[in-house]
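A short write-up of the structure that comes next.
All protein chains but one are shown in place.
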Amino acid sequence: MSVKEANILLGGPQGAGLETTAQILTSSLAYLGYGVLADREYYSNIKGRHSYIHARISAEMIPLSLSYPVEIVGAMDSETIFTHFEDLGDGGYLIYDSSTDNRTLSSIASMEPILKNRITERLKRLGVEAKVSSLVDYLASNGRAEIVALDFPSILDTFKKRFEPEPIQASRYVSSILVGAVCGLLDIDEEAVKYGVSRRFMKKEKLIEHNVFLVNYVADYIRENYGSPYKLDNSRLSLNEMLTVMGNDVVAMAKIVGGLRYQSYYPITPASDESFFIEAFERLEVDGDSIGGIVVFQTEDEIAAITSAIGASLTGARVATATSGPGFSLMVEGLGWAGHSEVPLVITYYQRGGPSTGLPTRGGQSDLLFTLFASHGEFPRIVLASGDHIEAFYDAIEAMNYAERYQLPVIHLLDKFLANSFITMGIPDFSKIYIDRGMIVEDGEDYRRYEFNGPISPRANLGSKAVMWYTGDEHDEYGHITEDPEYRIKMYNKRMEKLDLIDKEIDPEKRAVLYGDFSADYLLVGWGFVKGVAIDSINKLRSQGLNGAYLHLKMFSPFPSSYVKSIIGSFDSDRVILVEHNYLAQAGKIVAMNTGTIIDRMIVKYTGRPIYVNELIIGIRKILEGEMRVVLSYGA
Amino acid sequence: MSVKEANILLGGPQGAGLETTAQILTSSLAYLGYGVLADREYYSNIKGRHSYIHARISAEMIPLSLSYPVEIVGAMDSETIFTHFEDLGDGGYLIYDSSTDNRTLSSIASMEPILKNRITERLKRLGVEAKVSSLVDYLASNGRAEIVALDFPSILDTFKKRFEPEPIQASRYVSSILVGAVCGLLDIDEEAVKYGVSRRFMKKEKLIEHNVFLVNYVADYIRENYGSPYKLDNSRLSLNEMLTVMGNDVVAMAKIVGGLRYQSYYPITPASDESFFIEAFERLEVDGDSIGGIVVFQTEDEIAAITSAIGASLTGARVATATSGPGFSLMVEGLGWAGHSEVPLVITYYQRGGPSTGLPTRGGQSDLLFTLFASHGEFPRIVLASGDHIEAFYDAIEAMNYAERYQLPVIHLLDKFLANSFITMGIPDFSKIYIDRGMIVEDGEDYRRYEFNGPISPRANLGSKAVMWYTGDEHDEYGHITEDPEYRIKMYNKRMEKLDLIDKEIDPEKRAVLYGDFSADYLLVGWGFVKGVAIDSINKLRSQGLNGAYLHLKMFSPFPSSYVKSIIGSFDSDRVILVEHNYLAQAGKIVAMNTGTIIDRMIVKYTGRPIYVNELIIGIRKILEGEMRVVLSYGA
Amino acid sequence: MVLKPSHYKSNVWIDWCPGCGDFGITAAMYRAFSELNLDPAKTVVVSGIGCSGKTPHFLNVNGVHTLHGRAIPFAVGIKLANPELTVVVNGGDGDLLGIGSGHFVAVGRRNIDILIILHNNGVYGLTKGQASPTLSKGVLTKSLSKPNIQDAVNPIALALASGYTFVARGYSMLAEHLKNLIIAGIEHRGTAFIDVLQPCVTYNDIHTVEFYRKRVYNLEDEGWSPDVKGEEQETNKKLLAAWEKSLEWGDRIPIGIFYRNTGISTFEDRLSEEIPIYKISPPSKQIISDEKGRTLIDREIFRKIFRDYIIIRKQER
Partner (left out) sequence: MVLKPSHYKSNVWIDWCPGCGDFGITAAMYRAFSELNLDPAKTVVVSGIGCSGKTPHFLNVNGVHTLHGRAIPFAVGIKLANPELTVVVNGGDGDLLGIGSGHFVAVGRRNIDILIILHNNGVYGLTKGQASPTLSKGVLTKSLSKPNIQDAVNPIALALASGYTFVARGYSMLAEHLKNLIIAGIEHRGTAFIDVLQPCVTYNDIHTVEFYRKRVYNLEDEGWSPDVKGEEQETNKKLLAAWEKSLEWGDRIPIGIFYRNTGISTFEDRLSEEIPIYKISPPSKQIISDEKGRTLIDREIFRKIFRDYIIIRKQER
């Protein structure tokens, strides 16, 4: 027997090697051609709080979404068992450290009191003592789960006897026990294990040897004692090469490919990993030769991040900055200057759970309306949101092209879900990529930066032969201050008419994409990371006889109003459902503002955790049965 | 013969005493019971650029709006003549300094080249040489205007001979020449002049004596030589006492009356005058006794302004901060913290011409959408806009009440038009004023700042007997950080449900006010300073047989959706017209977002100058004749 | 009733990395607060964002965990509105000297009576170890991919240049000494600053406990006298001496009070001069209406206060 896909959850304390586990597994699986999507959930904490990885592995496709229950829960510690035992599907496998059998729930200091109370209540209702062994027994005894009890310390002892690792490091091998157990259950072969481990530890031969041993040792044990209940089908994916990347990485790669030459940033979760990635490639070396150089500049704050990026852009460099909510809030004044002064600028915006500091390491989509109207006064901007890793790649390059072509700020909206989830994907299609730097001029006798010749004036850079002026005040064609009312109107119009130009030039079907067709029974409307789970849920429901479609909104400014109106308008209003990661259903507000159509049915989630297929399906059914608003809440 | 109202325009270089002129005139007129509205237009400049005061004086009412042409143009300098000669109505009076007859247009360095070119063109077309004397002759000869030619230097000589003022001061008497001329034309009596001058120079007997002399001297001359063509009717206003105030002053007074105890600010036009006003009353002395004390704190920037105000609010003080666009852009992150942490806070927001530095000393209404969605994430806020000085007074107090009652930030939207226009108005009606501090508790065993008992938890202050925690992270009832999903939903809902509570508690008819009735032929929809000109234009048009109504939007969050929808819905869609001081017709977007009704006819103005009755009337007619969008542009 | 140090510990689980220097700072605060017998309800700990930013949650006094870099202006607002409160700011080096350095400089011009404690660990802890403004050029901690390209700011020198009237340095592992500094800082009337050397065990493998153990010495042990007595001459002398000491960083790192000047008026004093009732009745304490919600200022008082803006109409002719 074998399976087409497997869902797994691995949990443990922050800082204890969970990421290593995920990287090894993903590499091994990719090596065998499987598609993987893995979400990382963690607290705003460096060490000790509960974190976990939730993944889907598929032999048929690159997974677009996640779902519960899972087939395997791998627990590094007892907090994971208590937190996730109900995430395990009937008959699923719980991997845990049997040496912790005597741990009680109350002894777990790192668990939030609120959650502890809730679990206590739950266990009471189930009649289970709040102790690891009791919970495990309960799961085993009523056939709820298969228990893979591994005595971690004794496994490590065996291992230590053989390899004598430095004492301080021994604990860091725990993650390999989990990897091994999973490899056993999925029947990942030795070659793949070796591949995965080698990639993780790159050239560190000793570490590789140790960990390969440990993984295989545990995997063999599992195979012997449990078989491989989730042995995966051979992959049917056609990719021969795969990128294994997080969302941050994908965007960073795209920026590098797209010619980014200056990125400023101030550290912030979950945006800064992108900047570190780019910095690692600052020399842009190929076979020892440099083909360019990228300045990645850590500023003193986000105000300096955006204003220095603007400065750099004025010299003609292709620039961007990357941030998250609190950082963007500080960039608002600079954004206005860029919009007013017609500066090409990309802001890569990773949304997290707001408001304020909010849930800084969790996901959300609650900043859309803010990005559309941020900064005082009116100026044109592009707001573009990506739905998955692949979209993010192409969009990141388009964003830079748009910024230069239209000489304005482009806000590229992403979120923590995407930023921090691993995926395996194909290498981008280079035939779809191009670079558009807009209208650039070099020399400049009597150069006028804001020459009136339509919304776009030819751009000369600081350092070219032209002399020019910029100011945040209203200005004349040269960039000098003017308060003249007639000029004011002309210059204001010139700026604002960019929106009409863009609306004309960029195909509405690129700005909003319909998955499915008009004959569907219902229409989901969403954006960003909702895409995957929406499409998968629709597919699931289709197999249950419900035919749905998904309207994926990508560009919010300028908004493809008539196209969207026509699509939404062709569905009965009680069959149109917003799906968003926020409270207000913000995209719905933008639809209403632009089309006059109020969508009043919505499925929303704002716990900071992604929307899962299992809950979205239920949500859709509820709405189709007459509920107006469903608030989702699944996930620890 | 006498008139019911008079419109005048007085111009001169910034820093040359125009404000003095306006203050003296307003006081004199108020003393005689007339209603005055006077707008001040000036460049972002300290000395030398052209500025002017445009006023309406009425014997029948407190004027709500301004209009062109005017009956009197008083020119301190030749720039005023060239800039405003076409603002003068047929047969109107031009007061000017005949010693400048030889000044040519091209010699005026302070005039913007763009404007200079335009005037040159215009004069060419009129066949007039670009010289003061030629222009004056042209106006006189074809009967376009009556010319009041005063030789300023020789008048000053006469005066100097009599009083021997210090040489440096003589030039500062120029403003009194203008006052005198206007007083002559309007026939303002000596007692009133004396009153006006005395109030301006308070107790400085010598200055009073000098200026009274000069004003009367000129006024007498005018009466003798020109009569008093605009002798005003006796006032029919019933007020026995009048406040003569600018918008800034009114709001400051309201805040003082309303119990403000801490105001932080960073200097910015046109907001900081409000703070200076409050500071002048920091001791709150009545008959020598202090009845309170207000800390007015000039911070290092607007970030410190908002965050220190939040800090002060946490101690239980009634707090506010006042700013304009660029300052608000910097406050966005702090705003989110206040919303998230449920802190009572008023931000008095004076809009000016954006985007960016924009037209920093001109007016606008382009920040509405920004205030509604500023800061990342979602949290409740109130956004309230005032339409005139009187509304501003009551609203400023309500804003503080709302902030404390609902424990949230309240953004009180005003604009430069209001801030910098003088008005005469009655003393507020104290029976309409009350103070509501919301639910405050004093002691606190096991106090929970965010106790779950509906959207509003009883508030204890720092310094009370309770101990409490605040954080910008998502938190539990105590204010400690939590990332628990179930708690997250509860706390998030608690915050957001404030909007429903407010929507229930505050009468929609207070949030949107209909002037006129449903039987009207057309409906104007506007907000803020548009109110006066909208109502006056409707009245004007009514006398021409067109019956209109005006829907005045006052609260944008929470928006009185069904009330507004019902009003707008009862008009034919081609008879509903947005009137706004911005490009996008932003209030229209909010109407669409909340009601699904797109209003697609609009009259907008974004030159930074107010909308005038004369142009609005034309605009309305154009729309009723089928135009979709009218962009107004009157005013230098 | 005297409260024991343990009373100042809240029941929130402390989620700093085991061994983090922040534990030492917090412990010193518990002890200092206990020795001063601070009323938890009249004490406010204000923090920014970072590992250091979590501090208030671990203390059983009022806590205000604010925004990255903004702890100082929040604290200033709290203090000005209710000067009877004891206000302590805890901030990271990124927090106070990077994004927040504008406020750090500005508060020096005011001498508001608060204590600012810098958690100086050389890194941005909570965002995973980027170089903070106190990390020197060329230093390569394990969290960095290449040596630091920016130079370090000198917190002591900067505080002195900004006008702080109490400038000190402590070390988180010397809790008794740090406790005494905190007590002195709280007792100082004016803006007090303590630069606390705080090992970050997870990201900074240069400025470790080992590193500091060898280098740190106590200024007092060398007879250092930080106190300004009297005239400007003396102020300048002490200031310069402190500046000189602030440059000492290498084999020997001084801790203790570098500079203290009690002769400068606090901002609260200055406000009292402007507004005589300020101290008895600061903004937080004033009553602004009667029980029925009527304003203190009624029509008559309004007419008196704003008489300069009121025009009484000329009697009808």
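When the chains are written out, they are named A, B and C in that same order, and each has its own residue count from 1.
Here is the rule we go by: a residue touches a chain if its C-beta (ideal position, glycine included) is under 8 Å from a C-beta of that chain, and two chains touch if they have at least 3 such contacts.
Remember, predicted model here, so these are calculated numbers, not experimental data.
Residue-wise, the contact with the chain that is not shown comes from A:Met253, picked out of A:Met253, A:Ile390 or A:Ile506. The chain that is not drawn here is touched, among residues A:Tyr31, A:Tyr68, A:Phe373 or A:Tyr612, by A:Tyr31.
Interface note: of A:Gly247, A:Pro267 or A:Gly479, the residue touching the hidden chain in the full complex is A:Gly479.
Of the candidate positions B:Gln298, B:Asn493 or B:Asn614, contact with the unshown chain belongs to B:Gln298. Although one chain is not shown, part of chain A still touches it, namely residues 27, 30-33, 191-192, 195, 199, 202, 234, 239-245, 249, 253, 256-259, 261-262, 264, 281-287, 290-295, 297, 299-301, 303-304, 307-319, 333-334, 337, 424, 427-428, 430, 433-437, 444, 461-473, 479-481. One chain of the complex is left out; on chain B, the residues touching it are 15, 43-49, 109-110, 266-269, 272, 276, 279-280, 298, 300-302, 326, 356-357. Even with one chain removed from view, chain C keeps its contact list with that chain: residues 97-103, 105-106, 108-111, 133, 137, 146, 149-154, 157-158, 160-163, 236, 239-240, 243-244, 247, 264, 267, 270-271, 274.
Operating definition for what follows: only the chains that are shown with their structure count from here on.
Distance from the chain A centre to the chain C centre is 38 Å, each centre being the mean of its Cα atoms. Inter-chain spacing, taken between the CA centroids of chain A and chain B, is 46 Å. Annotation for chain B: residues touching 2 or more other chains are 333, 337, 471-473, 481. Residue positions 49, 67 of chain C each touch two or more of the other chains.
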